[in-house]
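Yeah, one chain of the complex is gone here, protein chain that is, but the others are all in their spots.
Our next item is chain A:
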Amino acid sequence: MKMTPKTATLLVLAALIALTPFFFPSGYYYRVGALLFVNGIAVTGMVILTGYAGQISLGHAGFAGIGAYACALAPVHWGLHPALAVILGAAISAILAFLVGRPILRLKGYYLGVATLGLGILVAMVLNNERQLTGGPDGMAVPELGLRALLKGWGLTLSNGEFWYFFCGLVLLVGAWLALNLYASPTGRALRALHGSEVAARTVGIDVARLKLQAFVISAVYASVSGSLLALQNKFVTPDVAGFMHSIEMVTMAVLGGVGSVLGAIFGAGILTLLPQVLTVFAEYEQMVLGLVMVLVMIFLREGLLPSVLRKFRGKDE
């Protein structure tokens, strides 16, 4: 039986999410898993922007920050339900990405990198400095999502860790499904085309500027939702979520795992989420080891870990 890559990816992902808990030595690993999925969601957005469309962003943590703070602020100030706050955050991120994306996406290569970097830093600065509203660098509390209590009412009792593990896993699955559908759609094909050659993309009638903007907005929504889920499960948020390091992390995870494939990028998110847990023993060297891993992957496995390894297994048949 021949499976499409889309079905295969989704099955692998679903199986991993459902089965790994059986090997968890302690409840703590649910927490790690949930973090991995949250990162996976942001990174799936990067696959659409960078892997499909070939555009880079070093400021996507800014959108994660918007998503996170929407969940902290909207319930407190406007009495909005946290679930609706996730949608509000995504909408604000999308609008910001739309407004800023038009001028920014005219840039290419490192100019685009620096412009998006500025965007991310701006969001982080606002969050840091608007003390009365955001609590500044001290951060602020985020209300309970309330879904776990609802599930309990229906007779499904999950621990906090279990709930966030499965909930974030589910959102990741949906995100991956959407991204994979996009890949095969005419829009996805057009995105990959402009990645290959913008001139040729124009000659076949593709509105390159509009399409890049679409990819930028979509990936901003992914980052925003990821930020929201992070804030909701931590029940606390600090401006770090919008910080430069977080932006870099998103790009690094995607590139490390293989930015051209959804599964690869999520795999990268997994490694960079798990590695610090493993490396806690020598915490001082953590950054160094991560840096070394990055350099080695870029030198020896240019396509990213997963695609390169898969190719080795299959032999050179493609």
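The rule we apply is simple: a contact is a pair of C-beta atoms (placed from the backbone, for glycine too) under 8 Å apart; a residue touches a chain by one contact, two chains touch by 3 or more; residues count from 1.
FYI, contacts and distances are computed from a predicted model.
Asks: Can you pick, from "NADH-quinone oxidoreductase subunit B", "Cation:proton antiporter", "ABC transporter ATP-binding protein" or "Cytochrome bc1 complex cytochrome b subunit", the UniProt name of the chain not shown?
Replies: "ABC transporter ATP-binding protein"
Asks: Which listed residue (A:A8, A:M125 or A:V204) would be found touching the missing chain in the intact complex?
Replies: A:V204
Asks: Who touches the missing chain here, A:K6, A:R102, A:R192 or A:R311?
Replies: Selected residue, touching the omitted chain: A:R192.
Asks: Even though one chain is hidden, which residues of chain A still touch it in the full complex?
Replies: Spelled out for chain A, the touching residues are 186, 189-190, 192-193, 195-197, 199-208, 318.
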